[in-house]
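These notes are about the structure you will find just below.
Every protein chain of the complex appears in place save one, which is left out.
The letters A, B and C name the chains in turn, as written, and every chain counts its residues from 1.
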Amino acid sequence: MRHRASLILGAVLVGLMAAAGLVSLAWTPWPLAEIDVLNKLAAPSAAHPLGTDGLGRDLLSRLMAGAANSLSVAAGAVLLGGGIGTGLGLLASAWGGRVEEALMRLCDLSFAFPALLFAIMLAAAFGPSLLNTGLAIAFINVPIFARVARGAANQVWVRDFVLAGRAAGRGRAAISRDHIVPNIAAPLIVQATIEIATAILAEAALSYLGLGAQPPAASWGRMLAEAQTLLWVAPMQAVWPGLCITAAVLGFGLLGDGLRDWADPRLVRRQA
Amino acid sequence: MTAPLLIAEGLRKTYPRPRRRLLRAEPPLVALEDASFAIAPGETLGIVGESGSGKTTLARLVMGFERPDAGCVRLDGQDIHALPPRALQRLRPRFQMIFQDPYGSLDPRRQVGWSIAEPLRAAGITGRTSLRDRVAEALEQVGLSAADAARYPHEFSGGQRQRIAIARAVVTRPALLVADEAVSALDVSVRAQILNLLMDLQEAMGLGLLFIGHDMAVIAALCDSILVMQEGRVVEAGPTARLITAPAHPYTRALMDAARGETLTRGAAP
Amino acid sequence: MIRVEGLSAALPQGQALRDVSLSVARGERLGLVGESGSGKSMLGLALMGMVPDAAQLSGRIALDGQDMTGATEAAWQPLRARKVAMIFQEPMTALDPLVRIGETVMEPLILHLKMRRRDARARALDLLAETGLTEPEAKMRQYPHQLSGGQRQRVLIALALACDPGVLIADEPTTALDAQIALRITDLLVRLSRDRGMALIFISHDLAAVARATERLAVMYGGDLVETGATAEVLANPRHPYTQGLIAARPRPDPAMIRKRLPVIPGTVPTLGDLPRGCRFAGRCAAELPRCAGTRPAPWPTASGQAACHLLEPAP
Partner (left out) sequence: MTRFLIRRAAGFVLTLLAVSVVVFAVMSMLPGDPALSILGIEASPEALAAMRSQLGLDAPAPARYAAWALGALKGDFGTSYAFRVPVGGLIAERLPLTLSLALGAMAVTLVLAPGLGMAAAARHGGPGDWAVMVLSQIGIAVPAFWMSILLILLFAVRLGWLPSGGFPGWDQPLAALRALVLPVIALALVQSAVLARVTRSAALEVMRLDFVRTARATGLPRRRILWRHVLPNALIPIVTIIGMQFAAIVTGTVVIESVFSLPGLGRLLLQSIANRDLITVQALVLLFAAIVVTANFLVDLAYVAIDPRLTGRQS
């Protein structure tokens, strides 16, 4: 029952954020970069539902554009890094032996570099930009997915139906494609959902530090950094972007939790 | 007597054990030592033993999933471990396997028909209609219906799943079937059905059967001859009738005791 | 010692137990036989007050004269180990891996019997020795992973005996063990039951094991108690068609039976969701009457017990 509620609430939050982001690509209530110094830090009104920021830009418009940036970078990075990592994990599992051992040692080593630290290093090296932030997050996801995919695949490789496939005369590649991938898809989708939540947090933190999205691009993390200087004058400026981040992360987290319960083999076994 | 279908000669298999000390290697675990036997076409050989007796290792060697350290397995006179992978793959339709756990031996995400057709596809048979006909035929052979091909494993009971696994194993019309604890997970009333089905199929198709298990009663009911294994070694072998009436090795006698239970006096306490 | 009257257990998927009545006398050894879904394990758990939360119980359970019908967890807890104890199928996972054998066996002695550590240690040693564990003194200091399956089952038996219960329920105690070890554990349970005058409820799917261990037999199918009686009598002369089918379908190591077709019970063991309304065996029974599917048969007396089958109804 609880996972049903998680699933629905998560889907609603993610859907809302994604919709806001998508709409912002075509239309926002106000032009994103329109500066109106006379109207800065305006209170919410019919014209500006959430008011304006320190430069008089419409807050709602910028939050919507922030959703587009945040979600696309997070999802894109996880898909890219996750895809590569999954491929490597599958390969390691199918091959076994030295290949597997070497790949897993590399993963262990990469876990010595905390994700945020690594992203900071990359941002420092290649200059701060949203694209580099995304690449750094993608890179961090490679070993995570390699490990999860390899672990899940190893559990499938020892199942009898894989042995039956081998007895039938099928090769490693065919078995990986026909048996392993479909059977590890569920845990990987769950992992991806959860990693997207983590990626949104990372992107926000990097942008807050000035290492991610650069002005005038709208980004939740950047908006928070700007709002912090105005805490004494306009506290609500610091509330909205944070709420957006929390809602997006919460949405993906709940979605992942709900999916995990839904995909739990124990539950499936019980229904069967 | 006809030429044997399967010959296993002097099979030995060891597994490395983790080191306990840094500099001294542990002696390897001997899973199987000098096992030899032969099966004629249509014949049934039972291998009885307990966990750690090496019987599952034996099945894996016969199926070519692992290579022996010494000895060889010949099917139709060909050493399957010496064959190049392609040639072994071409030989696969001749020998198939059924497993213990009917819940684990079918891919839960594939329709039953897909799983049954898998050995055919691997053998290069790809025509849609010919695959469908062969699957239907196999399903009917094991007492299910052609319509079951479109259903998923979780829609079936344990006994029915084992029938499906058998259908997959016989769909290529093999000469040899290897069954590893194939009825151990089944309820008594269903187990008898599966044993009968195996005997029917053998007689109809001239199938040789290597039947591996731990329950002497089951093995004795099904097999022409029996090999008793303990700790990787063959401790006794012979025709079933001789082995169950006059077991020579104490371990065989213990297995018989366990199998006979109800014919003993009640509560035979030491 | 134990009296069960009209016990039913309803799970969300279906009825796991239906109107089961059974009693076990002091020192008696009862075998509870059935296939998967027969309700035998559920019955065992009910006698410990340990049915899953989802199960709705009705009917009466009395333990040593004490009425436990509808008792709470708090009411059951003091009876466990002291009045009725239980061991389970899987000895490999049934012991806390982080606790030494000695501490495990001493825990109920200290907690329930208020023994001092030194006394508890001596008593635990005696108990382990009584179950035939070799080198019990050394084993006291070891962890479960250092013991084999058979040794662990002996430790679990010692643990169950710690507070000298009147009844020991053994749920498939030998199923996970190799044949030779299984025989020894079975014989050990019989000996302990005799020596201590302790009732033994031996739950198993294996007729051979039950035949060896028990003097009375109860056969279950689909949540019903279908037949009871003296073990030897039931095995030699089963009255219920299911019992007959079950015994016949069992392969025997007999030279005359090699590669002979076994008599089978047709169909599959029904799941809780699709049990017939009347006799649970309806649909698979060779001697089925028209009323079997709809009307539940009453238990009729047999030579040494009862069998619930319309065929046994005395002619009017």
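We take it that a contact is a pair of C-beta atoms (placed from the backbone, for glycine too) under 8 Å apart; a residue touches a chain by one contact, two chains touch by 3 or more.
Bear in mind that the values here come from a model prediction, so they are computed numbers and not experimental data.
Shown as candidates are C:5, C:19, C:64 or C:107; the residue that touches the absent chain is C:107.
Across C:6, C:78, C:197 or C:273, the residue that sits in touch with the chain not pictured is C:78. Looking at C:7, C:22 or C:156, the residue that reaches the missing chain in the full complex is C:156.
In the full complex, subunit C touches the omitted chain through residues 48, 50, 73, 77-82, 85-88, 90, 93-99, 107-108, 111-112, 143, 145-146, 156, 159-160, 162-163.
Contact residues of subunit A toward the unshown chain are 2, 108-109, 111-117, 120-121, 123-125, 197, 201, 204-205, 208-209, 211, 224, 227-228, 231-232, 235, 238-239, 241-242, 245-247, 249-250, 253-254, 257.
Throughout what follows, only the chains that are shown with their structure count from here on.
Across the assembly, the chain pair joined by the most C-beta contact pairs is B-C. The distance from the centre of subunit A to the centre of subunit B, with each centre set as the mean of the Cα atoms, comes to 48 Å.
Subunit C has its Cα centroid 52 Å from the Cα centroid of subunit A. Those residues of subunit B that touch subunit A in the shared complex are 63, 65, 88-90, 92-93, 95-97, 99-101, 103-110, 115, 118-119, 122-123, 154, 165, 168. On the subunit B side of its complex with subunit C, the touching residues are 44, 50-51, 157-160, 187-193, 195-196, 199, 214, 216-218, 220-224, 240-241, 244-245, 251, 254-264, 266-270. Note for the complex: subunit A touches subunit B at residues 159-161, 163-171, 174, 178-179, 182-183, 268-269, 271-272.
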